[in-house]
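Not every chain is included here, but those present sit where they belong.
Lettered A and B in written order, each chain numbered from 1.
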Amino acid sequence: MYNEKVMDHFFNPRNVGELENPDGVGQVGNPVCGDMMRITLRIKDNRIEDIKFRTFGCGAAIATSSMVTELVKGLTLEEALEVSNKQVAESLGGLPPQKLHCSNLAAEAVHAAIQDYYKKQGIDIEIKTEEHEHQEHGH
Amino acid sequence: MSSQPNAQRQVYLDHSATTPVRPEVLAAMLPYFAGKFGNASSVHRWGYAAREAINDAREKVASLIEASPNEIIFTSGGTEADNLAIRGIAHARKSKGNHLITSQIEHHAVLHTFEALQKEGFEVTFVPCDKYGLIDPDDVRRAIRKDTILVSIMHGQNEVGTVEPIKQIGEIAREHGVLFHTDAVQSAGKIPIDVKDMNVDLLTLSSHKIYGPKGVGALYVRRGVRLTPQVTGGAHERMRRAGTENVPGIIGFGEASRLAKAELPEEAERLSKLRDKLIEGLLREIPDVALNGHPVLRLPHNVNVSVKYLEGESILLNLDRMGVAASSGSACTSGSLEPSHVLLAMGLSHETAHGSLRFSLGMSNTEEDVDYVLEILPPIVGKLRAMSPLGPGSGL
């Protein structure tokens, strides 16, 4: 079903866990829908110095979480905000079609964590929401 | 797959999804692919051989459920048999009434067929179940109206294994002059079935769940019950289901039925013991695990548990890597967005329903298989829970 790269990230996820006293926390999804991700960030000099994730969800949800942490680690916040769910899926070499519209929230979780960081600095940013069909869940 | 390191053991625990064709069955089928390959309608020796073999298989399938051979219609599987029963009776009895009754926990082959009939204009009542997945015959009684023409309630529930009170429901239907269909795909060969004793008018069987080949099933239709054919064409199956007969498939189904009946009492006992050992072990070894389905009125081969704070597919992938095949009511495994409608009908939260696991036992399974699952599953759950944002230790 999944390709090897997805399986590698699923079985050997990078950056699992939770940072203590994080600079930003992002949480997206909902256990009711079957997937939920929680990203914690350490920010230094406008860059993502460290990142960890915790995910409730299927193989795709866990693999994309792991992948996104690798993609954004070391990026500036502006760069990290440009990383999209689609890019995450592509970096994994693609996801099965039935998983594309679901379980592919990882970039959003990062964006939410960055937004949380800015908020703590007193800055309100708006996050581009990607076109995806996750909203279809309806709850 | 390369991410599946050579697992020490291969433990197939997904017999409710499908079973291997057993050697005796394959042996019975083999002559009919190339040697005795005739069309059963043909007027020559190849044709006669096929016709005779089908007659023989029909007797064996009928015998599994204590029916007469001419009450058996062969179909391409359980799904088609469900469709034929439900659409066939609804269309044949349209003039008698417009109301149909089924339950909320039927297999999709039944549920979606009733939904299709709703679109055609039929009214359908979906009776609920209790927290064990058990249907109350009184709910069925109360649902029956003057214009009710069919009740369809399954025998053994495919996900959670609950065995429904079919005999009582059949009695109620008969009292009210309403036809009664039951989907016995999961119960056949596992627990005894006697269509007469159970007051059943129509009953669905599927070959590939009882070590027969895929692509063949049957509908029992009590003598005298008329239905509208859903696949029309040649005069096969006494004008009730057209299409050149799948001769090797039918023969395999016959042999599988014969063996299932012969071995039922012993095998049911053996599987029940394995089942109970697995259930007890899971509840003992893993925290926050709950049994789904009825603790006693249960198919001998079904184990279904919820593993809290986790989603099912992630567990399945890990089990598969260790050589264990199971299934889940998680939405992600079905490509849909909603988790199992059965677990939701039983009152489970969406969250818990996403984390259900079904182990379905079969012929090849041993105590060692159960021990193996009990050995490898706790660390898998531990590892995934450490990754989960939910549950104790997640800080939420």
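FYI, contacts are C-beta pairs under 8 Å (C-beta built on N, C-alpha and C of every residue); 3 or more make two chains touch, one makes a residue touch a chain.
Please read these numbers as outputs of a predicted model, since none were measured by experiment.
Enquirer: What is the chain count formula for the full complex in this file, using the labels shown?
Expert: Here the complete complex works out to A x2, B x2.
As a convention for this text, only the chains that are shown with their structure count from here on.
Enquirer: Under the definition above, what is the set of chain B residues touching chain A in their complex?
Expert: Those in contact with chain A are residues 1-3, 309-314, 317-318, 321, 330-333, 335, 337, 339, 349-351, 354, 386-390, 394-396.
Enquirer: Going by the contact rule at the top, pick out the chain A residues touching chain B in the complex.
Expert: Residues in contact with chain B: 2, 4, 7-8, 10-11, 13, 16, 18, 27, 31-38, 54-62, 98-99, 102-103, 136-137, 139.
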